[in-house]
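The other protein chains are all here in position, but one chain of the complex has been omitted.
Entry: chain A
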Amino acid sequence: LPAGLSQWFPALEVLDVSGTGLAEMGAELLSLPCLHTLLAKNNRLGGPGSLPKGLGQAPLARSLRVLNLSGNRFAEVPPVLLQLRGLHSLSLGGNRLHSIPPDIQELRSLEFLYLGGNFITSIPPELAKLPSLKYLVLCDNKIQSIPPQLSQLHSLRSLSLHNNLLTYLPREILNLVHLEELSLRGNPLVVRFVRDLTYNPPSLQELAGRTVKTRNVPYAPSDLPENLVRYLSLASNCPNPKCGGVYFDSCVRQIKFVDFCGKYRLPLMHYLCSPECSSPFSSASQSSTSQSESDSEDEASVAARRMQKVLLG
């Protein structure tokens, strides 16, 4: 970027440097107080110096609303980007990302997140902490599973998951009541019943976490190291209505097919907090027909009917 940028154009609000071969954007950006939209797609950004140091302290950190870095060479989300507190819209489509940093949750104002066309293999549960996220695009990646915590994205309207490596979905996806669009094509979703997967016994940390949550042991952020406070906030509720327990990483997983009025059969993964929880749902014969299962069938079929309108072919 030319060195005199902020002197010549102090009132600049929109800067589009897409398709210019840019490899670095430096301090010239830091003194643009009015910039709300920065489009830098199809460049050679991705190495160190792609974004200036000190971005978090610049006026840009609060003023920037839209950032488009699609079609570049980012192999990881630059940490300095996560300091853009005012960002509403972020696109890193068509880069070389292998993962999403948990600190993505710092982008508290984010409404639109486009990460399609990367090499992402998993989604951190912290992504679900973005309170305003409406539109999440994760298509054309290598994602193998969706964390159940994603159902905490209460504002989510549109979720794009097509062309990934999903074999099942978490049952919690039915909880996304505001979801209007969901794309799932091009995933190897299992079509046949899959037997119970291996149950890994819980770690001591998990057992302690479960106790804290189910017994409502009070704690404040000052009582525990930050990583444990974060861990406790990721508890998931056991869907077995007779259990009321929570689980973190250790759970029994069971695939149940939810039939969308005979049109689609989506394999939903039920996470139960222990093998004892599986009895109300499925009989010992491990039958795959959903008619025999009672409890959650009604809530599942209501949710399924709503989801059917949402599923994009």
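Just so we're on the same page, a residue touches a chain if its C-beta (ideal position, glycine included) is under 8 Å from a C-beta of that chain, and two chains touch if they have at least 3 such contacts; residues count from 1.
Criterion: contacts and distances are computed from a predicted model.
As stated in its UniProt record, the chain not included in the shown complex is "Cysteine dioxygenase", which appears among "rRNA adenine N(6)-methyltransferase", "Presenilin", "Cysteine dioxygenase" or "DNA-directed RNA polymerase III subunit". Interface note for the absent chain: among A:Gln83, A:Gln105 or A:Ser158, the touching residue is A:Ser158.
Checked against the full complex, the one of A:Gly46, A:Pro78, A:Gly117 or A:Pro148 touching the unshown chain is A:Gly117. Of the listed positions A:Glu76, A:Glu180, A:Asp223 or A:Asp249, the one in contact with the omitted chain in the full complex is A:Glu180. Although one chain is hidden here, its contacts on chain A can still be listed: residues 41-42, 70-71, 91, 93-94, 114, 116-117, 135, 137, 139-140, 157-158, 160, 162, 180-181, 183, 185-186, 189, 191, 262-264, 312-313.
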